[in-house]
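Take this structure first; my questions come after.
A single protein chain has been omitted; all remaining protein chains appear in their positions.
In this document, chain identifiers A, B and C correspond to the written order of the chains, with residue numbering beginning at 1 in each.
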Amino acid sequence: MDFAYDATTEDLRERLLAFMAEHVYPAEPVFAEQAERAEQAAEDERWRRPPVIAELRERARALGLWNLFLPGGPPGAGLTNLQYAPLAEITGRSPALAPEALNCAAPDTGNMELLAEFGSPEQRERWLTPLLDGAIRSAFCMTEPDVASSDATNIRTRIERDGDSYVVNGRKWWSTGAMNPDCELLIVMGVTDPDAERHRRQSMVIVPRGTPGVQVRRGMRVFGYTDAPHGGHAEVSFTDVRVPAAGLIGKPGDGFAIAQARLGPGRIHHCMRLVGMAERGLDLMCERVSGRTAFGAPLAEQGVIQEWIAEARVRIEMARLLVLKTAWLMDTVGNKGAHTEIQAIKIATPAMAEWVLDKAIQAYGAAGLSQDSPLAALWTSARTLRLADGPDEVHRRSLARRELRRAGTGRRP
Amino acid sequence: MDFAYDATTEDLRERLLAFMAEHVYPAEPVFAEQAERAEQAAEDERWRRPPVIAELRERARALGLWNLFLPGGPPGAGLTNLQYAPLAEITGRSPALAPEALNCAAPDTGNMELLAEFGSPEQRERWLTPLLDGAIRSAFCMTEPDVASSDATNIRTRIERDGDSYVVNGRKWWSTGAMNPDCELLIVMGVTDPDAERHRRQSMVIVPRGTPGVQVRRGMRVFGYTDAPHGGHAEVSFTDVRVPAAGLIGKPGDGFAIAQARLGPGRIHHCMRLVGMAERGLDLMCERVSGRTAFGAPLAEQGVIQEWIAEARVRIEMARLLVLKTAWLMDTVGNKGAHTEIQAIKIATPAMAEWVLDKAIQAYGAAGLSQDSPLAALWTSARTLRLADGPDEVHRRSLARRELRRAGTGRRP
Amino acid sequence: MDFAYDATTEDLRERLLAFMAEHVYPAEPVFAEQAERAEQAAEDERWRRPPVIAELRERARALGLWNLFLPGGPPGAGLTNLQYAPLAEITGRSPALAPEALNCAAPDTGNMELLAEFGSPEQRERWLTPLLDGAIRSAFCMTEPDVASSDATNIRTRIERDGDSYVVNGRKWWSTGAMNPDCELLIVMGVTDPDAERHRRQSMVIVPRGTPGVQVRRGMRVFGYTDAPHGGHAEVSFTDVRVPAAGLIGKPGDGFAIAQARLGPGRIHHCMRLVGMAERGLDLMCERVSGRTAFGAPLAEQGVIQEWIAEARVRIEMARLLVLKTAWLMDTVGNKGAHTEIQAIKIATPAMAEWVLDKAIQAYGAAGLSQDSPLAALWTSARTLRLADGPDEVHRRSLARRELRRAGTGRRP
Partner (left out) sequence: MDFAYDATTEDLRERLLAFMAEHVYPAEPVFAEQAERAEQAAEDERWRRPPVIAELRERARALGLWNLFLPGGPPGAGLTNLQYAPLAEITGRSPALAPEALNCAAPDTGNMELLAEFGSPEQRERWLTPLLDGAIRSAFCMTEPDVASSDATNIRTRIERDGDSYVVNGRKWWSTGAMNPDCELLIVMGVTDPDAERHRRQSMVIVPRGTPGVQVRRGMRVFGYTDAPHGGHAEVSFTDVRVPAAGLIGKPGDGFAIAQARLGPGRIHHCMRLVGMAERGLDLMCERVSGRTAFGAPLAEQGVIQEWIAEARVRIEMARLLVLKTAWLMDTVGNKGAHTEIQAIKIATPAMAEWVLDKAIQAYGAAGLSQDSPLAALWTSARTLRLADGPDEVHRRSLARRELRRAGTGRRP
């Protein structure tokens, strides 16, 4: 259980912190302005990345800050989860810019991991290479509008074999990135065998975006935000969409297992960034209260504000340690062995970040609700992560059952 | 302490509930679509009320559901606070439509009350009449971007006498409604005498929107929402804006007292609507969990969901009773005598509504974050009310001081 | 929904407040000393009421402050729940002394109500009269050690008919008051017909304490407190205890219904007193922080303390209003019609009081944990009421089910 940052990590942290200070933070107002302008653009243009992101990506790549998320040897950056964690945390300080700048943003990261681990050589060459290169984008189509998707057995989309093809029918939503015209690739989860055992019914298939029958219908908003610069969150319908059988990922029935494998790292990446989001919130809160006065005293000297600051620091530290322990476990006993801890951080970290950011907003005053500070978007982001990748309640239920089984054995944790 | 709904209230409640069911709820998706479309409209058009609101207003007026908020005899509707409270609560169930439909929406209501109570006959004729008639709109310019506005003595905008005129210089923001081109009237708070006693420094003056030097600069967003259909929340600058001296409301130095008088009823209206917002959230939660199944059981039968529902009901009931008691007190001992209770509801009600709506979103799943349910906007709305009209912390501080003085006397509450 | 205190209530409040100030509060240290001394007394003496209570009882009775809890005409005091609520609240300020002083303490009150409503004329004469007179005491034997008693169908004690007798076998605990040698009467709930419909299996029977086979085994402690001055909380075993058949209360199978009827008023009495307990806590907190200084400022001027005080006041007010509404409902639509509200106050009030008292202790410092202030005992008392008379979770579950049914009908609350 050694969480120290090693030399590789420290070196990358230094370079990343410098990149943040010199390029990312200064780019935030530029990004905001470009995003604002894009909202008034024609439908086609509205969902593209603002140009400032492209500039940041070029620079990050030149600095060797690229694809750090992908474990294992090339094409992976070769970082362990424990090495990547503090880097992802730093990108969380500016979550609208930094992860994309480093080609480390969801959902592309999850899709790349999936293709790297489960894709056939052809699939990897056709899709993984350009994704790693940042030339195209991708979406993940799992959640459906009509059912409680937290229970994967509720999925209704059908993927039916027909000769050398699979035919996809169904409706998905919250397919992040799919509004962006550069998104060429949809990974779709659906039922291939409704009569199989519960967790062998589903499969995943690659659907090129241009395939007839694919219709990207609209962008979902998240608390008023379109997230257009990130390609939005699309509702997509699939009507008799025919793809070659070779587009199936893994074997028929592997869908659930692949999804679980994909979600593990995805969840820890979210949690790493959430720690950074909370740090940013605490920084902004400290800065603001040091410069404002009300009722005769600087806000920074008022007891309630100090209580928030202390409590924020304590909560952030605890969450970070749990994330680091989880990363270390994933590295040492594998994603499956770290299952309980992954659930634990998925429960603890969004709530922590939401709490810190809520207090930061309260200390900030009305500006904290607006486009003039990053706090509003950070807070709603943290809130969505109490639902995204499984609601807290589902994780708690599962974690409790394990705990009950463990307790029953008398084994000490 | 009699909170029963009398015959007048019951009659109006029936009519209002029918209006909600027949007209308001069905108009919600229409409104959403019109608002969405308006976002792509030209700058001039973007901040107007969607047409469906005009239709609702016409209907409400024809049904006698108009200007109910204004106490006292004509032009007031003659309702007491206790009579108005349950009606405002009902409008809170659809806060984007119902309050405007009844000409009972902030900030116009506060401005109308202010003009009715403190305006000169000329001011009332020129501005109050068309506001009551719904012909024009108005904004209230108090908060400033550079200071902690929760402490009114921080205000920096200057209103200086120069012959028969006042000259206004300063910058305001969060002037709700001012982006709407129909907003013809700005009520501006500023310093007339910096050397006077703390609470006699400020005055309020009417600034017609077209006056040279008034510049409506941009709309503030609230968690991604522009609130364009309500005229947005404007940042407005005033540069050597010259208005006739007769535009001053009340006497020089009255600004603080008028603001306090304006905020009392404004706060209770917010709280009444928040109770309705929470009721809507609970309704939507109950409806949703009754129709969805996960892990083998309807959500409605899962213990955690039941706990939320029960807790929501209990919290709503307590908050409503405190709001009703406050309304009754305002009616019987006046706004000043109800000061502590007004603070109490301003502390309790937004937090209650935020809690209920958060749970409703969690039960609802991802749809609850999006434009497909009212929950996302309701929740962020509730959140803003922990800051609007004074942050919770300022109210708590003031309420505690009163309590400490009371306790010192040994007098029982 | 008129909660105003009427003339009767106001008169009794005045007299009761005077009694508290002149007699009860001054008796608190005397009581503490007598209780402390009794702990070292012989087993027989240890569980008796300290003499100061007898003195207070005499005085209260002389002042007409006696048996106020019992509704209806004589022997009842004739107060409605709404009239009694503010009086019970006042007794809650000194819950170890005032309720007993007024012969208004659990479990005797519940037992008297039960006998008044369901007892036969003989039962009333034999037991109710001396209880009202304060000559004897009683206990209620419902909870059992081996099962989750929150579900009444779990009860295992058997009450079997044998000729003209019933024979009782079983084990009960938390029989408050039964350690006191003056406790002459045990009302025992048990199964008479295990094959009947779920809620018709149980009956209640009167067991005179001296009956052979009754064994009062030991006193249960509550967080270290023996509650000896109140007769403790006994574990009692019943071994072939034979009582005359005329000792059955009501008819065979009525047990569950009688228990429900008994618990309704009992719960509201608890809640009324809890409001008073919280008021006492807030008073003590205000007093303490006004007299202590730390880090250069009186505690009363420190922001965190002020936040507690304000929040305490708000929470107390809301809980009191809900209790008053419940009392009013019980008076107007009956205990059954007020079922939901009784559950609501049982959920809300103990948690509120626990919160306020926790903060009072924290403001008080270590003295607040000790016998030198009433806070420690008040806090643990409030905590036990999240379990006593049904754990919060059971009430929430039941309340949620009603709410879901209501919501399904589209009927507005």
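Everything that follows uses one rule, which is that contacts are C-beta pairs under 8 Å (C-beta built on N, C-alpha and C of every residue); 3 or more make two chains touch, one makes a residue touch a chain.
This is a predicted model, so every value here is computed, not measured.
Among the residues C:34, C:80, C:120 or C:150, only C:150 touches the chain that is left out of the figure.
Which of A:36, A:58 or A:287 touches the hidden chain is settled by the complete complex: it is A:287.
The missing chain, though absent from the display, is touched by one residue of C:2, C:22 or C:39; that residue is C:39. Of the residues in chain B, those that touch the hidden partner chain are 302-307. Residues touching the missing chain, restricted to chain A, are 1-5, 17, 279, 282-283, 286-287, 289-290, 300, 303, 305-307, 309-311, 313-314, 317-319, 321-322, 325, 340-341, 343-344, 347-348, 393, 395-397, 399-401, 403-404, 407-408, 412-413 (touch as defined at the top).
For chain C, the residues in touch with the chain missing from this view are 39-40, 143, 145, 147-151, 154, 173-174, 220-226, 292-295, 299, 302, 304, 358, 361-362, 365-372, 376-377, 379-380, 383-384, 386-388, 391-394, 397.
Methods note: only the chains that are shown with their structure count from here on.
Ranked by separation of Cα centres from chain B, the top chain is C. The angle needed to superpose chain B on chain C by their Cα atoms is 180 degrees, rounded to the nearest 5. Here chain A and chain C face each other with the same set of residues for the most part; over half of the interface numbers are shared between them.
Look at where the CA atoms of chain A average out and do the same for chain B: the two points lie 36 Å apart.
A separation of 43 Å divides the Cα centre of chain B from that of chain C.
One finds 53 Å separating the Cα centroids of chain A and chain C. Shared interface positions of chain A, i.e. residues touching 2 or more other chains, are given as 302, 304.
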